[in-house]
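Removed: one protein chain of the complex. Kept in place: all other protein chains.
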Amino acid sequence: MTSSSLQDLWLTYQSTVAFIGLNGLLALSVYTTLSCGQLSLAQAAFMAIGAYVSAILTFHSGAPFAVNLAVATLLPALVSVPLGLPVLRLKGVFLAIATIGFGEVVRIFFVNLDYTNGALGLTAVPQRTSIWMIYAALGTALFVLWRIRGSRAGYALEAIREDEPAARTMGIDAARYKLAMLALGAAFAGLAGALEAHYTYMVSPSTYSFTRVVDMLVYAVVGGTSVFYGPVVGAAFLTALPEVLREISARVGLAPGPLRLFVNGAVLLAVILFLPEGISSLPRRIRDRLRARREAHAA
Amino acid sequence: MGQQIVNGLFLGSIYALFALGYTLVFGVLDILNLAHQAVFMVCAYAALVLVGHLHLPMFAAFPVAVLLGGFLGMAVDRIAFRPLRGRSDSNIAGLISSIALATILEAAVVQVFGPDVERFPFGAVPTRSLKIGGAVVSELQIVIIAIAIAMLLGLTWLLRRTRLGRRIRAVAESPKAARVLGVDVDRIISASFFVSSALGAAAGVLFGLAFNNVSPDMGRSVELKGLAVIVLGGMGSMPGAALAGVALGLLEVFTVAWVGSSYRDAVAFGVLFLVLVLRPRGLLGSAALREA
Partner (left out) sequence: MLLSLQGVRRTFGGLAAVDGASLAVGTGEVHGLIGPNGAGKTTLLNLVSGLIPPTSGAIVLDGERIDGLASHVIAARGITRTYQNIRLFSALTAADNVLVGAHLKRNAPLWRRMAFLPSAAAEERAARAAALALLARVGMSERAFERASNLSYGEQRRVEIARALASSPRVMLLDEPTAGMNPGEVTAIADLIRGVARAGHSVLLVEHNVKLVMAVCDRITVLDFGKVIADGTPAEVGRDPAVIAAYLGGEAAA
């Protein structure tokens, strides 16, 4: 392959590569709260806060981009604390619904905010994000989650996820851990929002809708939430899939939009029904299957 | 003012129909069926096809679409919920499998009809209107409110007076106990999905008629409002959902009149959020299905 055709390839797919990283980070933000058994669907709102605040800083302050990103990471985490205090007392579906409500209120707030052009949002945001930044952010998030696993906090989180009352009788302050994970997830979402805004040149409220959170959740579940890197696998798979589907739909003459939707739905359904631990558990499953077959042979 | 109230009741009765179906399944299974909105949307398209392409009159198309909704609901149960029953994470898993099914249905509709808004043919929708007091009321609004009230009464009768209704309530109370008493729990759940989705389908057709607007994403905003309604009414409570549906309709109409249309949607979610934080049981308790 010549270097120029490599370059063409890169030009064609670099935005896919960028979005794999961004979606991976967003999937991790859902996973982070899920890792102690909490389903928070406010992640799009945290993302919006990060995106808006960083874009405003870019427009109105001379602060370096790194400072913008830091603010966009910390502010959603701060906002998540007063949200989490009352809301994390809710269980299961009720928590999910309350966070959906919060997410919609935040989105509608931005739709009505004249300062940021209401429903149109901010356009011509300078491009500041490079792909390496996205992957550095993703790498950092993965690193943090990896180090939490197996630590004292990591065991506490697993205990809370499995049986919260029992975990508490072991002295684990479940409310504090849940709040901390909500804040960490909010930070990831805010950072992803800021990076995306400065990659796509724009911040528009419609980007941060319920549909977007559902996408994040789907990435996490399809990838698998029993290991910390599962959500990233899911995000990569489902973000790359449309590129493949585009080729296919052109050949068989179907509209790419519905085909993509259909395949997304079908993959999700298949995973939840037949692969409850997600596609990241496939290698292990195959290994187990092979070993079982070998043992059957030996016996 | 009178006009506002009429408009609010009209909108609210559609919300109520949608939410009744939503909350019925929650009451029985403790699970949110996020494919409810897809059934709502698909059945609006079904009515559109029956009226627009097969030239059925509306009063014939409506029950056909509602029946179709019921069967679609049973299919949703079969595909997205029954296989997950008994799994430890069935709560979140059911949420996700129903999202998956909704996505598939939406994709199918977009493939067949395209992504754009479709309208009922001229003449399918009554356009006359009358004056009651100071308010202008269209015939359509009256019909919709009447249908909603009739279905609400029918549902109350079904749950209170029939054997099926008693069994549905028994399963809602405790699936285990119901099974011990010889109730075929899977069949009752299936029946609940039929009733629930038939109500959702009715709401979909009426919604399409009311705004003369049928589109693949019409269910999405209603889905979130429906959530607000069932939380406000108390999860699983039938009377609560009906009441809260009407209340939300009125609240939205008055918000538009007094505050501005761009805040209409904020009302639903603001209320939703506050109710969950301040009074998670909703207006009418949590287990009111048993008293329905």
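Labels for the chains are A and B, by order of writing; each one numbers its residues from 1.
Note that a contact is a pair of C-beta atoms (placed from the backbone, for glycine too) under 8 Å apart; a residue touches a chain by one contact, two chains touch by 3 or more.
Please read all numbers here as calculations on a predicted model, not as lab measurements.
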Omitted chain touches shown chains A
Would you indicate which residue among A:V17, A:A153, A:M202 or A:A255 is in contact with the undisplayed chain?
-> A:A153
Thinking of the whole complex, not just what is shown, which of A:V144, A:M202, A:A240 or A:A255 touches the missing chain?
-> A:V144
Looking beyond the chains shown, say which of A:D8, A:E162, A:E247 or A:D288 touches the absent one.
-> A:E162
Determine and list the chain A residues touching the chain excluded from the picture.
-> 143-144, 147-148, 150-153, 155-156, 158-159, 162-163, 165-174
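Note that only the chains that are shown with their structure count from here on.
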Within the complex, chain B is touched by chain A residues 39, 86-87, 90, 92-94, 96-98, 100-102, 104-105, 108-109, 111-112, 118, 210-211, 214, 217-218, 221, 254-255, 257-262, 264-266, 268-269, 272-273, 276
Complex interface listing, chain B residues touching chain A | 26, 30-32, 79-80, 83-84, 87, 89, 91-93, 95-97, 99-104, 106-108, 110-111, 115, 220, 224, 227-228, 231, 235, 262-263, 265-266, 268-270, 272-273, 276-277, 280
